[in-house]
Structures are given as C-alpha cells and as structure tokens.
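Please read the structure below before turning to the comments.
Missing here is one protein chain; the remaining ones are kept as they sit in the complex.
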Amino acid sequence: MKTTRSTAKPVHKPAFANGDDIQIPVFTLLKPDGTLYAGAGQSSLERDTARRLYRAMLYTRVLDERMMAAQRQGRLSFYMQCTGEEAAVVGATAALDDADMIMAQYREQGALAYRGFTTEAFMDQLFGNQGDPAHGRQMPIHYGSRELYYLTISSPLATQIPQATGYAYGQKLAGQGHCTLAIFGEGAASEGDFHAALNMASVHKVPVIFLCRNNGYAISTPVTEQFAGDGVAARAFGYRMQSIRVDGNDALAVYEATREARRLAVEENEPVLIEAMTYRLAAHSSSDDPSGYRSKKEEEAWRKKDPLRRLQRWLLDLGWWEEAEEQELVESLRREVLDTMKRAEKRRPPALETLVTDVYAEVPPALREQFDELVAHVRRHPEAYPRSAPWLDADQADDALQDDPSAHDGEARP
Amino acid sequence: MKTTRSTAKPVHKPAFANGDDIQIPVFTLLKPDGTLYAGAGQSSLERDTARRLYRAMLYTRVLDERMMAAQRQGRLSFYMQCTGEEAAVVGATAALDDADMIMAQYREQGALAYRGFTTEAFMDQLFGNQGDPAHGRQMPIHYGSRELYYLTISSPLATQIPQATGYAYGQKLAGQGHCTLAIFGEGAASEGDFHAALNMASVHKVPVIFLCRNNGYAISTPVTEQFAGDGVAARAFGYRMQSIRVDGNDALAVYEATREARRLAVEENEPVLIEAMTYRLAAHSSSDDPSGYRSKKEEEAWRKKDPLRRLQRWLLDLGWWEEAEEQELVESLRREVLDTMKRAEKRRPPALETLVTDVYAEVPPALREQFDELVAHVRRHPEAYPRSAPWLDADQADDALQDDPSAHDGEARP
Amino acid sequence: MSRMNLLQAINNALDTAMAADPRVLCFGEDVGVFGGVFRATSHLQEKYGRERCFNTPLVEQGIVGFANGLAAQGSVPVAEIQFADYIFPAFDQIVNESAKFRYRSGSLFDVGGLTIRAPYGGGIAGGHYHSQSPEAYFAHTPGLTVVVPRNPHQAKGLLLASIRSPDPVIFFEPKRLYRAAVGEVPDEDYQLPLRQAEVIKAGEDITLLAWGAQLEVVEQAAEMAEEAGISCEIIDLRTIVPWDVETVASSVLKTGRLVVSHEAPLTGGFAAEIAATIQSRCFLYLESPIARVTGLDTPFPLTLEKEYMPGPLKVFEAIQQTMDF
Partner (left out) sequence: MSRMNLLQAINNALDTAMAADPRVLCFGEDVGVFGGVFRATSHLQEKYGRERCFNTPLVEQGIVGFANGLAAQGSVPVAEIQFADYIFPAFDQIVNESAKFRYRSGSLFDVGGLTIRAPYGGGIAGGHYHSQSPEAYFAHTPGLTVVVPRNPHQAKGLLLASIRSPDPVIFFEPKRLYRAAVGEVPDEDYQLPLRQAEVIKAGEDITLLAWGAQLEVVEQAAEMAEEAGISCEIIDLRTIVPWDVETVASSVLKTGRLVVSHEAPLTGGFAAEIAATIQSRCFLYLESPIARVTGLDTPFPLTLEKEYMPGPLKVFEAIQQTMDF
C-alpha cells in the first residue's frame, strides 16, 4: 500500500507552495467580436447543431426578457435569468447526447430550450397551474422533464452534484454509454457536497461532467469573498481529475470543451471539471437589486462580451444564419411566449388532491384523512379558498378518471 | 471585479489537465536510520525541546502499549493507539507555542503528553471515573484540557476542522499572536467540513494550521479508495493555500515544517495545510483487526520506519540522550502508568447528578424533575444501579459543597 | 421608542449587541456589504468593519462550524443562515457539536456565545424551500435553545437575550412578519426572558398556544371565537425548548381545553410534545382532547399554500370542535 502516488524525490529543505504557479489558461475560440482567434482549430460544430444551439440561446434570451417583464408587472411571483450565461449552458448541452442526464442549479433554462422543452411547459411551471407536472408545488423556474433527461430543479444548492455522481455511476453500470452533466455556480461549489461529489467521482471513475458557471457572484458575494484561489478549476487537481477552464461566453469553446469532456467521461470513465468563466449580467433574481454591490461600469464591460452576438457573428460569417431570419424568429418567439403566457395565466390551479399525492408512492391513510378533513373544510368556507374551492367537484370527476387504469399509461423510465 | 486571478494567456486548443504533473515532494531531514540526510540544513530544535519531544513520544508509546494490554485484559472498554504516528503528532505540537490551540481527532494523545497532561488525567478519562472533568460521559480516549489548550475530542469526524478555522479567526481578532492546529486523518479529509474549513480559512486569512495525518487507512479503507489524487496536500492549491508534505515519521522534519507553518499563520495570516506521510502501525482501535484488509508484510515494512528509533538515534548522536537514561525512563513510565491505572480503576464513578449538569449552563426545571424522578427510582432499586446507588448520599454531601460559591473558583478562559 | 418593523428590530438588536460588546460578530451568506438578502444586517459592516461583519463562502456547515469554533474561543458569533430551509447542511454541526459541546467536555469548553439566526416559516409564496418551519428538529436536541419572536418588540428583546445567553440559541425569525409586523420598540438595550412563555390574552374557556407568525393567526381565530361567545386564553410559547411547561399547564388547568397551532407538518411537530406533556400533567382537568392545527404531512407547497397553512378559519374550527366535544 502506497500512501502517495507521487514520484517526486524527497527534499531536505521545507518547501511550501500555494499553487500560485499553476496558471490555468482560458480556452477560447471566438474573439469578442465573433471572429475566430488565429490558431483556433477547426470547430467540430456542424451546421444543424450550430443553428439549434443559437436558436436555443435566442429563445432563452427572449424568454428571460419577457418573463422578467411579467414579473415586474406583477403577473409572476419570481423569476431568474440566464442572461449572459447562455453560451455556457447551451453550448455544453449541445455537446451532449440528448439522452445524457442534466442536473442543473436553476439558471439553466437554456439547456431545456435546447432540448425542446415547450413554451407551454415553461409557462405551466412558471404559473404553477394544472399543466405543471409538479402541480405548482415549487417556485417558478424549478423545471423538470423526465422525457428530456433534465432533473427537476431543487433549491438547496449543490445537492445535485453528488447526485450526479451517483446517477452517472448507475449509467456506467447500465453500460449504455451515457453520462451526466452537473451544472452549478461557483458559489455552490463552496458547499461540502461539491467536495464529496468530485472526490467520489474520481475514486469510482464515474462518467460525470461537472460544469461550474463561474459568473462572478453568488447573489451579492463576489468571487473574491467566495474563495482565495484562482477560480474553481484548480480544485480538480486535488482529486486528480481532468479539468479545463473555458471562456463561458464563447459557445464554440464551451461546445468543444464539453465534447471532449464527454469523450473522457464516457469512453475513459474519467470525470471532468469544466469551469466556464462568465458573468451574471442580470440581477441574481427578480428579488435582487445588484446596484448595492456592483457597478454599472463593470456590468457594461461584460455586456460587451454578450455570448449571443459573438456566436451570431460566427454563424453569419459562415452563412449559416441570416439577420432577417433572426428578426423574424425573435418576433415569433416573443409572440409565442406572450400568447402562451396568457393562456397559462388563465389555466386553473392544480387539483386540491395534489397537495397530498407524490409524498409517498401511495397516499398513506393518515394523510388521506388529513386531506378529507381539508376538503370538508374548504367546502365549508369556499370563499376563503378561491384557488381550490371552485374546482372541488371538477377534481372529483378527474379522480374518477384517474381510477381508470388505462389513464395510467406509464412513460418508460429514462 | 475579476473572476480569476490567473494571468495565463488564453489558449485556442482545449487543454485538459489533471494535475498529474504537480509532484509534491516529501520534506524529510532524518534518514530511516536516524542520521541526517546530506543537504539537510541545521535543525532549529534545541536540546531541551528535543528531549521534551522525545520523552513525549516515548510516553505515548508506553501509554499505548499498557492501555492496549489493559483493554485486552478486559479492564478497559476501548482504546486507540497513536503507534507509528508519534513523530507527526508530537513533532507538530513541539513547534507550537504551548498556548496555541490544538483541535485533534482522537489519535493524538502525544500532543497532550507533550503539554504535560498527567497520567492521572489520562486514566481518569479512560476509566470515566469521578476524576474525569467530563464525568465519564464520553468513550475512552476523548480527552480534553482547557489548561493545556486541547479541545475535548469529539467522535464525529472532521467537525473540528471548521471549528479550528473559527477559533483561529477569534485568535486573530484577539491579537495575542496565537494560532490553532487542527489535526485529522486523511479519511476525515473527505468530509464536507474539510472543504468548508480550508476554503473559509484562506478567504478570511486565518492563522490556522491543518495537519493531515495520512496514515494509509481509514479503518479498513486504504487511501486508494479514499481518493484518486496524490494525497491530500495538493488540495491546498485549490484554495491558494500554503501547503507542504512532510515525512510524518521524521520528528525533526515535522517540527521544522510546523515551525515555519506557524510563522506563516501567525505573522502573515496565511493558513497552511501540512500532510504528514505516515502509517497507522496498530489496529484502527481495540475493536479492529487489520489482518482482514492488509498484510503483515506491509506492516513490517513500516515498522522499520519507527519514528521513535529514528529520533533517538539523532539524539544519541548529538549526545543529548543516553541509552541508560531511556531504559530507566521507560521502566518508570510503565510503573507510573500501571500504578495510576490501578488507582483510577478503583475511583468511584461520577456523581449521578452529572447526568444532567452541563447540558445547559443551568439545569432547566423539567430536566431537574427528570433527575429527581431518577434519584427516587434508583433509591427504590439500589441493587440495579451499582454504579450510582452506593454514592447517592455522598453525592448529596457534594452538592451541598457545590452550593458553596467559593467552590466555583473559576479558572481563567483560555 | 421607535416604530419599527420586525426586520428593523432585528437589525437594531444586532447593532445594539455589537455596540455593547466588541466580541459580537455577525456573518453569513451576503450579510456583509449587502446587509443580507432581507437586509437584517444592513449597515453593520459599515459601522463595525469587515472583521466583525462579513460575508462567508456559501457553505452552511462551514458557517456553523466556524461559529462553533469562535464561540469556543470566547467570541460571540451571530451566524445567519439565509433561510431556515438551508440549515440542514449544518445539522451535524448543530446537533452533534453545538448542542453537546458543554456536556461532553464537562464545561471545560462551551459554545454558549453562539446564536444562529434564520428567517423561517411560510406565507410568502416560497414553496418547498423558502417556507419550512424546522423548529421541531432542533427541539429534540438537548443542549439547544430555540426561540421564535412574534413581533418587533419581542424580536429585539429576545434576540439580545439569545446573544447573551450562556447556551447556544437558534433564533428563527418569521419572515412573513419581517415587513408586515410593525410596532413600538424601545431604543435602549433590553432583554426579554428566554424559556418563559407569555400569556398575551387572558381567557376562561380554552387555551390557544402558538409561536411566531402563528400568533397573529391564532389571534384572529380567537376574535371569531369571542364573537361566538368563547373566551380564549392566548399564550405565546416564545422559547420552544427548553419550554415553559408551567405557564401552559396552569392555563390548561384553568380552561380545561388546549389548541396548539404551528405551521410545520403535524407528525412529530412540536405540538406533539406539548400535547403529550399536557395530557399527562392535566389529565383530570381536560374536558376535550388537545387539538393540533398544523401544516399537512407533506412538503410545503406553493400554489395551494393557503390550503396547506393552518389559517384562522382552521384554528377557529378546531376551537369550536374542542368546545363542542
């Protein structure tokens, strides 16, 4: 049993080091203006994927603008934007197989957009109406999709990181060549779960990719108060894990890095840590106002590095995209979002019974009793419960329907 | 706001790295035979400290042998040996100021020995008798001493590591030039608390030294299943923290490394991670039998690197120690341990009331009621409670004593 | 006296504590420049410097571990957990460490200086993870003191008492009241007693017991009951553990009836402990079963939050049923 794998010769003078000499470069292909750096290799991004990628970034931007406005108008209780980080999120997603698992934090709607989450699905979750598969139980932006291999978002930070390690271990045993992508912020990377996840992944050689969006802030806390080190990438060395730092505003670079990371993960069972250097252009959430902790000037400097314009220019130069096409697309997306939102706002709330289903696979008797009491109570005071009282009888009709076994038509497990 | 401190130039080809090229050498001064390596600088260890250090190592060895035997004889419920790791523990302690705080894991009795914890204090804790300041509430080996700045041991692993960061932050604010030494195993370093502690220490520039005893195993788990990386030292780079790897069986090297670490911590507010490469020569604890998970051969190889013989030779060569002196000392220590143990075994158990004191600063009324019921119960069934029933009336006399305010004579806070 | 909301009262208490004792430190996620996501620590960094009021990295187990160490050293840490829902990563540091520090060392070491503050409770459309009321988890842990204030005046006095208590305290702040509850708060430094419940309204027929934001709900229910001719005695438990059995028991000995209400799920909630103790203490005086009005045994929902919560109507119905038993 060796207690170290180091082959370094012993030294006889105390040699302290703090890793200052480890300089992790940023991998980037597109210049801020969207042209390729000299020396940038051929991109492996094909036309269709490139267009799909850019479309998803555009969609995300349109969605965020529209929903933030809706929140400001008081139509929505809460919202979080991906703005500025679309390249990191969508670029990575595009490099995966569509059946690879994604376990994200909350700011990664771009990944869903790329995989074809419908506007209706976005809206139903945001408005917590009857169409939301999670029955309006979670706050807005806590999307999930089993079909699209996107784990339902959970607010406690970093919990999905060791879960990703476990999920990927299961994928490895299943032997279908899939991997898991965990996405999280540089703030979340301070949690104990991060350490657990990376260490376990490297010990058990798990096909998982850890993508850290280093966007400069965790709410108001700048990275300088989050860690003293040079970003998050260098932590990988402590686990002897492959890592790379990439320009998170360069979709092309993120795509290439993730593609190679996926190869390492799936073909060599080498977990990988990717640190995407980017910036949270918007407020942390609709509840936040960044003017108290950072300058407009700083924001402006980053606005110039907008990941959308950068990729757009590259696409235009290749002739894979047209300005006119974009205008039309944006127009139609805006309409689609607005129209769908209007419908979603009007959809009825989830059935009262959804308060007690899904706690366990079956509703236990004592909980069923609590529910029955609640129903009786709501019936006695319908005026106090406008969200559920009007639908009580409709719900019972639904229940009858659900007791029909043919209604249970199960979707296959991912 | 910069999101990285790296000054590396961007690259345009994806460059993955796993830190394999970071080779952390082992700092060592004494050869296995106890002579100095060529190139080893002058040791700053002075004669008196060197003798005190070696004595504490010897004491620890004697204590461990004797108590392990006592455990085997059924006189003691449980025991853990420091055997093989005395240099790492005592060497580091000797490099501190005696009023620096030590927060250890459980295998660091050598630190207490160095600071003068009495044999009686060891025995009273081990036998959980009335002399134990913690009133026999914790398992054997959970020593603590406020006078000696040694935090009472807590079984949950790694919890003391972020506590050390906090304690040291308090020391920094107090401005008395003290630091805290956290000692823990390479297994404990896998806990989330480790990550939290190191990151917070480096962000807040805290005078704390993290000493990881990498002794090859966490119970049965070899380091190869604990982490994939090259030991624990490299993790420091992820926090831009000073670190050094040292031969943990070389007391001289551990002393020098810790001395410099202390200077960095106290004078420059730079936390330091020291990884001491060593080997747990004994079983994990008296409940463990290592033959199921490692070979005698492996143990033998390490037995040859015994840290005691190594330091002894150096001391002998300097004329700072005599063989005869050693023999006499060992004899007298053995006698002292044995005699004290015999007395401790016979000391009465803690007073029944110690079951309910110290939960809160004052016993709350409901708990006082629980206690009164217990006393009445024990009085009704004295035969069932041989540990407490015989002393109930003696305890009441003690209580009367304790109500005398002069008995409360407070020791100054460390 | 100044008119303050609950948030201002908390901020004022922290300011008072920091001014009075240089060993008091405030830290947690975003508590520095920003003053906390709810602004409970506004201006403290400005006033007392970065060494005494600061942001921590995002790691609750580290925040509490660090705070435990500081308290052991003799500092007086007031650590903020951004939402009570995020206190669980620190559960080990609280339950195995803070709570047992003094006992396991025989008072050689203690973390009596420790206070952990966290916004808590529902009613702000926070869903699963911005609504929980986890007091019962901590109430099963000897060594801890758990406090919940009901209004600004209480908040300042109880928080100051918590910071100065010789035992570690978890101080849950009903965030629904942060801006909603406004009242007169003394400007000076004052403390309200821990471990003492307060009878906030005397009555004859039934005892209503609650804590934090739930008192407002219980008060509304009591009004409805009074209209129906039922005289309610209302008690604010204030300290969840160690709890004031005497005050509650004497009230129930008088009224013979008890309704306890909290937002947390029913099963294993702290009302269970109260009911268990009181049925034992007051057995022969009870005229009807002790009723519990609580959240459902489910995670906290969003759209149907109103249906989930133990609102005034539910409490009122429980009063009626208890009277009619």
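Note that the chains are named A, B and C in the order they appear, and that numbering of residues resets to 1 at the start of each chain.
The rule is short, and it goes like this: a contact is a pair of C-beta atoms (placed from the backbone, for glycine too) under 8 Å apart; a residue touches a chain by one contact, two chains touch by 3 or more.
Note that the structure is a prediction, hence the values are computed from the model and not measured.
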Omitted chain's touching partners, listed by label: A, B, C
Given A:Thr152, A:Thr224 or A:Gln396, the one touching the chain that is not displayed: A:Thr152
Of B:Met139, B:Leu173 or B:Val330, the one touching the omitted chain in the full complex: B:Met139
Residue of C:Gly74, C:Pro142 or C:Gly256 touching the missing chain in the full complex: C:Pro142
Selected residue (touches chain absent from view) among A:Gln163, A:Ser190, A:Gln226 or A:Thr340: A:Gln163
Interface with the unshown chain - residue positions in chain A: 101, 103, 132-135, 137-138, 142, 144-146, 151-152, 154, 156, 159, 161-171, 173-174, 180, 192-193, 195-197, 199-200, 203-204, 354, 358-362, 364-367, 413-414
Contacts of chain B with the absent chain, listed as residue ranges: 77-78, 128-129, 135-139, 142, 154-157, 187-188, 190-193, 218-221, 225-227, 287-288, 292-293, 349-350, 352, 354-356, 359, 366-367, 370-371, 374, 377-378, 380-381, 384-385, 387-388
Those residues of chain C which, in the complete complex, touch the missing chain: 61, 85, 88-89, 91-92, 95-96, 99-100, 103-104, 128-129, 136-137, 139-143, 241-243, 264-265, 267-273, 275-277, 279-280, 283, 286, 288-292, 296-299, 325
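The working rule: only the chains that are shown with their structure count from here on.
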Chain of greatest Cα-centre distance to chain B: A
For chain A paired with chain C, centre-to-centre distance based on mean C-alpha positions, whole Å: 34
Centre-to-centre distance between chain B and chain A (centres being mean Cα positions), rounded to whole Å: 43
Multi-chain contact residues (two or more partners), chain C: 54, 57, 59, 61-62, 89
Sequence positions of chain B contacting 2 or more other chains: 192-193, 195-196, 199, 203
